[in-house]
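Omission of a single protein chain aside, the complex is shown with its protein chains in their original locations.
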Amino acid sequence: MSVLHIDAQVVDNREVIKDHRVITCLAPDLAELARPGHFVNVLASEAASSILRKPFSIYHADPHTGLVAMLYQVKGPTTVGMAHKRAGDRIDLVGPLGGNVFEPDPRPGVHHVMVGGGYGVPPLVFLSKVLGQAAQTPQITFIVGARSKDRLLCQDELAEMGVNVRPSTEDGSHGVKGRVTDVLSEILADDVAVYCCGPDAMMRAVGAMCIASGVDCQVSLEAPMPCGIGVCMGCVVDTTDGIRVRACCEGPVFDARKVVWK
Amino acid sequence: MSVLHIDAQVVDNREVIKDHRVITCLAPDLAELARPGHFVNVLASEAASSILRKPFSIYHADPHTGLVAMLYQVKGPTTVGMAHKRAGDRIDLVGPLGGNVFEPDPRPGVHHVMVGGGYGVPPLVFLSKVLGQAAQTPQITFIVGARSKDRLLCQDELAEMGVNVRPSTEDGSHGVKGRVTDVLSEILADDVAVYCCGPDAMMRAVGAMCIASGVDCQVSLEAPMPCGIGVCMGCVVDTTDGIRVRACCEGPVFDARKVVWK
Amino acid sequence: MTHLSVKIGTLDLRNPVMTASGTFGFGVEMASIIDLNRLGAVVVKSTSREMRLGNPTPRITETPSGLLNAIGLQNGGIDNYISEKAPFLRHFNVPIIVNLVGYSVDDYVYLAQRITAAGAADALEINISCPNVKHGCDFSVDPLLTFELIDALRKATPLPLITKLSPNVTSILPIARAAIEAGTDGLALINTLLGTAIDARKRRFKLANVTGGLSGPAIKPVALRMVWQAHQAFPDIPIVGMGGITNGIDAVEFLLAGATAVAVGTATFVNPAASLGVLDGLEAYMDEYGIDDVRELIGAVKAIDD
Partner (left out) sequence: MTHLSVKIGTLDLRNPVMTASGTFGFGVEMASIIDLNRLGAVVVKSTSREMRLGNPTPRITETPSGLLNAIGLQNGGIDNYISEKAPFLRHFNVPIIVNLVGYSVDDYVYLAQRITAAGAADALEINISCPNVKHGCDFSVDPLLTFELIDALRKATPLPLITKLSPNVTSILPIARAAIEAGTDGLALINTLLGTAIDARKRRFKLANVTGGLSGPAIKPVALRMVWQAHQAFPDIPIVGMGGITNGIDAVEFLLAGATAVAVGTATFVNPAASLGVLDGLEAYMDEYGIDDVRELIGAVKAIDD
């Protein structure tokens, strides 16, 4: 593991949808190492009373420009602090973190299906981008779920990338009315590999559906990540092997079959 | 006592000499009430681990524009936080505080002598300004001390105000080489009233000199001011009456004769 | 209509938000800043038999998310309280709780009798736990002494008694039990945690008194734990919870842990109207969650998988 502690320069920070922003910073070494599923641990500020770093998935990482971006929902001390940053300010990052990241299914001709909700979407956008760079452009479907149209993330970007975007909204204001599983159920097939990140309930439902259909499904779990480097045992998740493993080191991406949901 | 809790808008924040800045904000009610010697208690930030407010003398207060300014030395959590503020940001103030402020000597023709060092200078600038607004322009001498020329505060401003500025520097790089007391000793006379604010050692020496010469001297003491409103008893100073009084309510300005120096 | 009132013994509080002793003076300065009549009760600074000058300065210093104080109970003494402070406070329509501190059972009994005779309070908070004075803790670590003290006070006054415990003990339960068996009407917890701070550059303690009491948000987890422990052990005794309460949500946490009322201390230094902010926040919480009676919250915390 090669973990960097970086005082990166913010180059951009903007709102994308209500309460959700993208912060872009210059961190060439991180941009080099980052893989889809990796996250960084962000420090609110040295002087803050909230002392723990908080984890954010890497959304974009470009080794050529050295830029790395995270998409975040503004909710607590760390993300409020992030929202205040302007171009030129510094941001304190530890990363890339994650001992097990998304593994593209190596089967030729496999149909990659992303299922994302909320701030679970950005790591899957990163994954789609990396997959799209393969010599043989693969088939990628991206199911994005949200409560309503204005909460759907990364729509334009995904459209531009040429992936097959399948939005679903609970209120039917855009795409299929319903949940991501309603869309997924139509797509599941033997040649499909599923990659899922979103709220627990979503991952659980998607995982169960895939397991039932015998389809491989990788889920990226959310757990508190006090250290992110494997030393605090605060992030553990129970696995079907009857052991408790660290989401930061043995995850955050797990085979859905291994996860014991709470 | 009328104490305001204000979420004021910052309109300007600039460095004046190394590590010293002036922050100006819009606070009309405060500008109305503020008198020389009053201070405000500033909160670093709600999310900071340094929870106490810190006191800053009012440097400028203009009831016409509603602007209030403080001159501060950047040294710890609160002042670093203040230094980061930009025009448009908010600053959280409680004030005006101080139960006893500078009382202009009412004798006609009295020679007002200010003796200030470091961030003790700003409240005396405010006092000079207020005195200067009297119908009969009074005689004001302003002795400013510093280690060297580049540490002297408010020079241009005082010159413009038409007060008699008498700088002294320890290294002799500007004005009299020596301390403020070297200048003061030449000036002390029966018709003089002294107003002093600066480091403890300076106030002690100035106070002693005035007492020896039978000259009235008001000193503005520095003490930690956890609440500033008289309820915590953290700011007490010993007086020659054998009691312990609150610097925030019975001060911060005291008759030098009353102060028991530590 | 939201029901906010609670009872501690025979003391009726119109709402559960009071001030913490030593952080509100004697209410005089605060009266020009906030409307005292909106508070559940005003708890004044510890009052002793004789006037006390307290400890030498510096007696306050900052620590991360906390405040260390070694004020040492500076107060004007009981005569001054009765002749000057109480008459002022009686202009308001708010229960007054006087926090008493003494060196001996005699001192406390004397103070209680004076206050009772003068009608200068609606309840007494018995401070057996101040860490900043010599022998300030003898009572607070010894169940027998605590029993003796509260028993004597119980016989000396009909006023409701709230015993304020020290958190600097292995377990608060034996002390709490002693106070309850002796007839206390309520418990107040917690007083400050004993701590110190050192200036590395000067190589000196930061407080003239060497040690001080830690308050503020830093101690909230410890305070919540103790309130919960006391409430589990003695579900029928009203508890005044305090330690780092800054807003309405903090107050709700203490109520859920088992407090019947809460006190706002250090937060008043940061925001002079903090106590009213806590009250407003509590009401807003009750509105949001459709809670009609604040008493529904008391002790209502559940385990995570319940």
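To keep things simple, chains are lettered A, B and C as they appear, and every chain counts its residues starting from 1.
The rule we apply is simple: a contact is a pair of C-beta atoms (placed from the backbone, for glycine too) under 8 Å apart; a residue touches a chain by one contact, two chains touch by 3 or more.
Note that the structure is a prediction, hence the values are computed from the model and not measured.
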Shown chains touched by the chain that is not drawn here: A, B, C
Identified contact with the non-displayed chain, of C:Gly119, C:Pro221 or C:Pro235: C:Pro221
Residues of chain B (touch criterion as defined above) contacting the omitted chain: 49
Hidden partner chain, residues of chain C it touches: 56, 58, 63-66, 68, 141, 168-170, 193-198, 200-201, 203-208, 210-212, 214, 216-222, 224-225, 228, 244, 249, 252-253, 256-257, 285, 289, 300-306
Interface with the unshown chain - residue positions in chain A: 1-3, 5, 43, 49-53, 94, 223-224, 226-237, 243-244, 249, 262
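The rule is simple: only the chains that are shown with their structure count from here on.
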Core chain by centroid distance, with centroids computed from Cα atoms only: C
Centre distance in Å when chain A and chain C are each reduced to the mean of their C-alpha atoms: 47
Intercentroid distance (Cα basis), chain B paired with chain A, Å: 54
Whole-Å separation of chain centres (CA-atom averages), chain B against chain C: 36
Multi-partner residues of chain C (each touching 2 or more other chains): 64-65, 217
Residues of chain A whose C-beta touches two or more other chains: 49
